[in-house]
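Here is the structure we will look at.
A single protein chain has been omitted from the complex, and every remaining protein chain is retained in its original position.
Which chain is which? They are A, B and C, in the order written, and residues in each are numbered from 1.
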Amino acid sequence: MASANEPVEGASAGEGPVEGASASEGPVVMMDYFMHLEYHEVVCPIVRRYAASLMAGKILGQYSPKSGLVYVPPRSFCPVSCEWLGEDHLIELEDRGVVTAFTIVTPVQYYGQEETEPFAKASVLLDGPGGMLSLQDILEIPPDEVRIGMRVEAVWLPEHERNTDEIGNRSWGSAAGAIVGWRPTGEPDLPAETFTEKVY
Amino acid sequence: MADLPISTHVIEFPYTRTLGPVLGPFLTGLRDGQIYGIRSNDGRVLTPPTEWDPLTGEPLETSALVPVGPGGVVETWAWVNHPTVKHPLDRPFAFALIKLDGADTALMHAVDAGSMDAMSTGMRVTARFKDERIGVITDLVFIPEGGE
Amino acid sequence: MSAQPCAIVGIGQTKHKKRRDDVSLPGLVREAAQRALDDAEMTWTDIDAIVLGKAPDPFEGVMMPELSMADALGAAGKPILRVHTAGSVGGSTAIVASNLIRTGRHERVLTVAYEKQAEGNAQWGLAGGRSGGMGAGGIFAPWMRSFMTRTGSPAHIGPMVAVKDRRNAAKNPYAHLQMPNLTLEEVLDSPMLWEPIHWHESCPSSDGACAMVLTTETIAAGAARPPAWVLATAMRSELGMFPGRDPVRPLAGVECAHAVFDAAGITNPIEQIDVSEIYVPFSWYEPMWLEGHDLVGPGEAWKLIESGDTNIGGKFPVNPSGGVLSSNPIGASGMLRFAEAALQVRGMAGEHQVDGATVAFGQAYGGAAQYFAMWVVGATLDAVDRKK
Partner (left out) sequence: MSAQDIAIVGYAQSPSWERAELTEVQFLFPVIADAIAMANIDRRAIGFTCAGSCDYLSGQTFAFVSNLEAVGAWPPISESHVEMDGAWAMFEAWIALQHGDIDIALAFGSGKSSPGDPAQIYPLQMDPYTLTPLGADPTSLAALQARALLDSGRITEREMAEVAARNRHDAIGNPYAQVSGEVDVGALLATPYVTAPMREHDLPPFSDGACAVIMATAEKAREICENPVWIRGIDHRIEIHQPGMRDLRESPSTATAGRGAGVGDGPVDIAELSVAYTHQEKILKEALGLGDGVKINPSGGPLTANPMMATGLSRIAEAARAIQRGDAKRAVAHATSGQPLQQNLVCVLEGDS
């Protein structure tokens, strides 16, 4: 056994550091590691139904009789009343509603960030049976004019341009590929105070 | 099941890892074609070098780096028939625990032996450094000693 | 079987910075742990069990780090647990560790929490790796706006909290951002990130770690420096996203506070708590939690803040360490709150010490303001009774 700090003589490729081009002379203080992971997840049945309804120009939700809550997109169960929800709990929702909360995001640059201009994301409470779509894009109005109580309606892509492949199991309230966003209807605003509780 | 719609989702990020007083010199050594271990408080030479005693957690003298290798003995090995994109070689190769000359613990690394038949426990291997090196563990692979 | 007392005899933290390029990932964690061991006058081999906490692994790209960090934490042959409850993780980790002492399972427990955010990017992590991320502030902004409307709080209250915390941080050698001369105008002039939050009202991204050594009453009797005693702990979680939830005053936060105060025997928190370290990553969360934990009544928090009562020397000091607004290694921030509360009752908070503090409150929250971890610590086991 060679003594601990002498490079081993003998047939090894050479003694001590091997000559050869090394990128830079100074000490190495950083190490890069490029993580790349791909996930291919089966779209669950209820999201498939939701995506299909969007292709047909309709927004499907699920109503929970026990809790009285409406979930959109539908989730197959109600986490509040802990009851499983099936076909007969599906309901068709309105494509009009009111902005209950919004955020004007000034995009911060990070790897993969494509946004450069401030954008508004809003929670839209749908008319009729209800249902709350979050993180929706507001169109045809500058971000700083978005306000609570504003009446909005969905802006659908033409049927032949719709493509809901992007809708996966975890796209919170996404209607990507069918609804481009929500535009003001021009109707008078509803009083903002009624929504301070429904900030969701 | 085969025709069910699939949603694809990629997470990707270029992490930048700071190295500190032991890993910095260790990877600097690899860039310069030299493998280092570290002398533990009980006199053993640990490879890969750590800032602490792995058994007790007590701090080590971080400047006590010791050159080891480039040759060494295979303590155990596995033949990877189907390498993934994350593996260091794109053709079948061996992962091995290599007790480098001068070290008291084994380094896990890849052996580009060409075929499984070239591999055996107890064989000697030696480091084959890449020409272009940047200071990462993949700056080298091992080959059977006396190989090309 | 009543719970046995749990003492905090060792506290350590790193100098929090944007990027600690002088240490490896385990080296950062060991820096805090070694300081906690030195404070406790214990060695690595004295420790029976380790409880590690941090926020999502994709922040550093290291999965289940307790596995690769076992050796660095002297864990070989010992039990180690890794807790993960989003932003409150630093607090819940400390609570899980204290349970190991209070149930008599172990006698010397090292608990560590960290985040080395400069290895990755927190905004990328919070966006789940996707473009157009909201950022935590983006999720919280509408809730802050709703709180301002509900309580009629004037717009300068948030900026006042930012000035207080960043000036306090100048008295905390470990804090990341230290701005002894920050003014209200500078905060109001700084760019708006998510309306109504200005740049100076939002937390930095930091590399940092925090560690504590917890032990039994008998072992603490021999401690070189006064220990802090865990008087009560509580954790609550609630669903994050469902119609009808009130995220401005989450029920989990209300119930967690009542549970921890009841368990500590606190009947009038605003009077009996000497100092609080609470999770305020965006300025408006100070008033929101003062009311959200029923420390003051609705519409009262901004008055307390405006009067300077939450400053060091005020009636109810909040975040004398500078808080999350000044240092935010996310995984460690919760434990920093718990540890700073313990430092206060040990009389070891140095320049930002609240004089005579014997009862302190540590709080952390996470996720969509849906995870809560809280503890009350005292200079003595009967610290609260002495206040009555």
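Methods note: a contact is a pair of C-beta atoms (placed from the backbone, for glycine too) under 8 Å apart; a residue touches a chain by one contact, two chains touch by 3 or more.
Bear in mind the structure is a predicted one, so any value in this text is a computation, not a measurement.
Taking the full assembly into account, the omitted chain touches A, B, C. Here the missing chain is touched by one residue of C:Leu184, C:Ala221 or C:Leu251, and it is C:Leu251.
Contact with the chain not shown here comes from a single listed residue; of C:Thr45, C:Ser68, C:Thr183 or C:Thr218, that residue is C:Ser68.
Taking the complete complex into account, residues 1-3, 24-25, 56-64, 66-71, 75-86, 92, 95-96, 99-100, 102-105, 125-126, 128-129, 234-240, 242, 250-252, 255-256, 367-368, 370 of chain C touch the chain not shown. The missing chain lies against chain B, touching residues 1, 4, 9, 11, 17, 19, 23, 27, 46-48, 50, 54-55, 75-88, 95-99, 105-110, 116, 121, 136-138. Mapped onto chain A, contacts with the missing chain fall at residues 31, 33, 35, 37-42, 44-46, 75-77, 79-82, 84, 169-170.
Keep in mind that, in the parts below, only the chains that are shown with their structure count from here on.
With centres taken as mean Cα positions, chain C sits 29 Å from chain A.
Residue positions of chain B touching 2 or more other chains: 10-13, 15-19, 23.
The set of chain C residues that touch two or more partner chains comprises 21, 61, 121, 124, 129.
Against chain C, the residues of chain B that register as touching in their complex are 10-13, 15-23, 50-52, 54-59.
Contact residues of chain A toward chain B in the complex are 1-8, 10-14, 16-23, 27-43, 48, 51, 111-112, 165-170. The residues of chain C lying in touch with chain A in their complex are 21, 61, 121, 123-124, 127, 129-135, 138-139, 141-143, 146, 149-150, 191-195, 239, 241-248.
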